[in-house]
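Every protein chain of the complex appears in place save one, which is left out.
Up next, chain A:
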Amino acid sequence: MRHSRTTLFRLIALGTATAAAFSLSACSSGGGDADTLTVWTRSDGEVYTKQLAEMYEKANPGLTVDVTVLPNSDVQQKLGSAISSGNPPDVVAIDVVKAPYFINAGAFQDLTERLDGLDYADDLLPAQVDAGTFEDKKYTSPFTADTSVLYYNKDLFRQAGLDPEAPPTTWQEFATAADSIGGLGDDITGYHYSAGCGGCAAFALAPMVWASGGDFIDADSGALNPDATFTDPVVTEFIELLNGMVADGGITTASQTDGGENYGGAFENGKLGMVASGSFYLNTLQSSDLPFEMGVTPLPGKNAGEISSMVGGDVLAIPEGAKNGDAAWDFVKWATGDDAQKSLAESGFTPVRTDLYESDYSSKGPEQAALVEAALQGQVPYTVSFNALFSDPNGPMVSLMQAGVFGDDVDAASAAAQKTAEQIVTQNATE
């Protein structure tokens, strides 16, 4: 009785707060209907989710896959509301960094047995498998990968007197390359990133810290809500490096306020030396007629030989309370199967089946090979607080990326970011 009253309150609360979410869940409330499978995805995943849904419908006549696309920034709120109101979709494709949040809330079904029973269970991309695992139970399945790498302009490398076939392998080489390209002339810039978009900045820059053993959170703890470590000496040293690059003209001034709208800087028109981005960006670049020769290389650590990457992309989950649990699993199984994954590779999306990499993806070119190398060496930040720590445009990561990199006191900015981050972690403490 007590429980149902809280549920009622929660319902009213969420109703007032997120009326839109209700109308959405109402749209997909054809629940229990085995002829229709409801799938939610974020706007970044619209293309491939719809592509696979269509294929799945063709393979299963009589079945309709009803795909709902949510704006990236609304996923957590809308999915959370739908699950707590007992009306979730059958399958959801979410940004892999959000998996720990929902796992912590008990929002996803345990898929351990089903995933382990797959023929290719051991071939699923480890970084994404880990992101969906808690206490040895797997709650999400890898779906598509989006790994961060460094794109660079070989022509500008040549102009700046750098070897275009020897892209940076250390922080220092990275800084030197950016600074010397930035010094080429007025409208030529060295390196650009989106400091106002915490998720983008983490995707582009965090791997360079990870590669050298540093981190923004205490990932080694394995906890769902690890402590914040924004003042980790490796992090501070890296911010100081970036801060120096700003002073030396290696980083564009537009980086400071870029909220992710302009993540590629002037790279596409040949005026930017280097930019870190993901698999999706390769599609954009390869579909346009670039006025220069492009190179792709892993994100370097402090010392030569250290590389890392953030493995983004989407994982699939079946929410608790899904009406068609079995049909949902059939879809998940199919989406990780050969047909679906090969189709993804063909359309230029990085698959999550490591056994298909050589035959279907990295063989497409050195760029894809670099993305695969990154996927295998990369990791996913594992914390329930990802949104508040990293994505939030008013959160500690953005603050560090703006005030730390562009300000005049790295230590003060780091300390301030750490203080905010600690408060977030404390608030999200699991009981």
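Following the convention adopted for this analysis, contacts are C-beta pairs under 8 Å (C-beta built on N, C-alpha and C of every residue); 3 or more make two chains touch, one makes a residue touch a chain; residues count from 1.
The rule we apply is simple: contacts and distances are computed from a predicted model.
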Refer to UniProt and select, among "Glucose/mannose transport system permease protein", "Cytochrome bd-I ubiquinol oxidase subunit 1 apoprotein", "Carbohydrate ABC transporter membrane protein 1, CUT1 family" or "Acetolactate synthase small subunit", the name of the complex member that is left out.
-> "Carbohydrate ABC transporter membrane protein 1, CUT1 family"
Thinking of the whole complex, not just what is shown, which of A:T38, A:Q76 or A:T147 touches the missing chain?
-> A:Q76
Consider the whole complex, including the chain that is not shown, and state which of A:S141, A:Q256, A:N324 or A:Q418 touches that chain.
-> A:Q256
Even though one chain is not shown, chain A touches it at residues 6, 9-10, 12-13, 16-17, 76-77, 80-81, 83-84, 102, 104-107, 196, 253-254, 256-257, 259, 262, 387-388, 391-395, 399, 402-403, 406, 420, 423-424, 427, 431
